[in-house]
Each structure stands twice: as C-alpha cells, then as structure tokens.
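In this view, the complex is presented without one of its protein chains, the others remaining in place.
Moving on, here comes chain A:
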Amino acid sequence: MSGAGLAGNEELLAEQGAQQGSARQLLRRFRAHRLAFASTIVLLVLLVVCFGADWIAPFPQGKQDLLLGPTPPSLEHLLGTDELGRDFLSEILYAGRISLAIGLFVALLSTFVGTALGAVAGYVGGTPGELLMRITDLFLIVPAIALLAVIVQGLGPSPVTIVFALTALGWTYIARVVRAQVLSLREKDFIEAARGIGASNLRIIVSHLLPNLAGVLAVGMSLAVASAIIAESTLSFLGFGVQSPQTSWGSMLSQAAGYVGTPQVYLLYFPGLFILVTVLAVNFIGDGLRDALDPQGKHL
C-alpha cells in the first residue's frame, strides 16, 4: 500500500464507524511489525504449497523410482530423493498437510475450550474458578510428552487421536491466561457500567470481555500452533505419531534419523527446516499480533 493510499484510508477511517476503523488500524499496526508481516507471507506460501500439493508438487505422492535410488539435491529433484527414489520435496509438501492441519486444529480447539473455561472461571470466580486452576495444575506435574504418548498409544496413533491428545493438554495454558485477564477486566468500570444498564452475564462475557482478550488469544493461539507442530514431531520420533502410509514432517524426520552417518544425511535436514521455518513464522506472527492488538501498546 502506498503512502497516498494510507492517507486516503485515514480520511475514510474518520468517516466510517469505529468498528471498521479499528480493523484498518489493526492491519496498519500489524504491517508495521515487518518480521510478522514477512512471516505471514511465508506461512501463507507454506499453506498454499502444502494443501495445494496435488497441483503444485513436482511428483505425485509416493512415486518411486527404484532405479534412481537416493540422489543428492539436483535441478530435477530440488531436495534430492530418498532410497526408494521418491522426490523428497514432494514428499515434504504432502507431509506438511498433516503437520499443518494438526497445528491449526489443535490451536483452534484448545483456544475454544481454554477460552470458554477460562472466561467462565475468571468471571464466576470463587470455588469453581479455583477448582479449574487446581485441575490445570495437575497437568503440569507429569511431563507433557509422556502424557501425550500414553494417551495416543492408549487410543491408537492417528492424526485424530493426536489432535485430541494435544488439545486435552493444550487448553490449560490458554485457560490460565484467559482467567487471569478476565479476573482483572471484570473489575473495570466499563464492565460495571454494562452491568449497571442490565446486560446479561453472557452478553458481558461475549461482547465486552472477549474483544478485550484478542491480544492474549492471538499470542496463545500462535504458541499453540507452534507447540503442537513440535509435539507432533517429537511424538513421531518416539514412535507414537502419525503412522505409515500417512506422513508428517515429524514422521519423515524420525525416518531420517536412520540416515545419520550415511551419505543421505541431507534428508535429515530438510523436514526439520520446514518445521523450523513454520514455527518461527507462527511465533513472529504471534508477536506482531500481540503488539497490534495491545491497546496500551506496552509489552515485555
């Protein structure tokens, strides 16, 4: 957007309702965070190439070329081929669908559950709120990766059970943050005012509290995406992740572990780099959103 366009927007902004104005302002503040803006583009590209892999990937999924065998990166196979002669770039793009889908689903579900429970616990306060916090405490006592492995192994490893297990553990963090935020917000004057004019509890929570939680939720969600993708890869490495013939970046990495010490060690680097870039991008987006959504503009 050019400078003139920006100025034009500001005039528009003055004329239009505050709702739309704040959305534009938000976008502008987000764009000011250059790293976050670049990360958004990177993440969008990753989403397009992975979910559009059927059209974009240079080779179909699982296409073997046994005569070719393992080859280092070349012009024809940008990231080389594995021992079955499969094009590694294509395999990574197909695998990315499951990794990214797990990350996004877990973030959405755990944000939804965590926000609902956290908001109610914070708003109601008292014993129910305390009880919820004691429950979230319990989740911190046993290492998450051990609990995840037990749940996934108990239910049978599949992308669905992995999403379920990650959500079952992931909601607690968001619930804690949301509760803390609601506890401080509910004492504010504008909530008092809403109560004074007779707004129902549900209305106060939905239209007065939730919009003020946007900042913490944006950060919480981006953290959830990032940690879900890493947790999925770790589960796969330990043997409790996505099972063949389905593949994820984690399961590709755990297979590539066998290439350490062989000439095909380059196969170890690529899936990990995709995870690294995705998680970095998501974290930067979270930082940018936090800065853009924080009304006071102060943060650590």
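Keep this in mind: a contact is a pair of C-beta atoms (placed from the backbone, for glycine too) under 8 Å apart; a residue touches a chain by one contact, two chains touch by 3 or more; residues count from 1.
Assume contacts and distances are computed from a predicted model.
One chain of this complex is left out of the view, and of "Peptide ABC transporter permease", "Cytochrome ubiquinol oxidase subunit I", "Twin-arginine translocation pathway signal protein" or "Sulfur carrier protein ThiS", the protein name its UniProt record gives is "Peptide ABC transporter permease".
Contact with the undisplayed chain is limited, among A:Ala36, A:Ala119, A:Ala149 or A:Val177, to A:Ala149. Across the entire complex, the residue among A:Cys50, A:Val163, A:Ala218 or A:Leu253 in touch with the chain not shown is A:Leu253. In the full complex, chain A makes contact with the omitted chain through residues 137-138, 140-146, 149-151, 153-155, 226, 230, 233-234, 237-240, 250, 253, 256-257, 260-261, 265, 268-269, 272, 275-276, 279-280, 283, 300.
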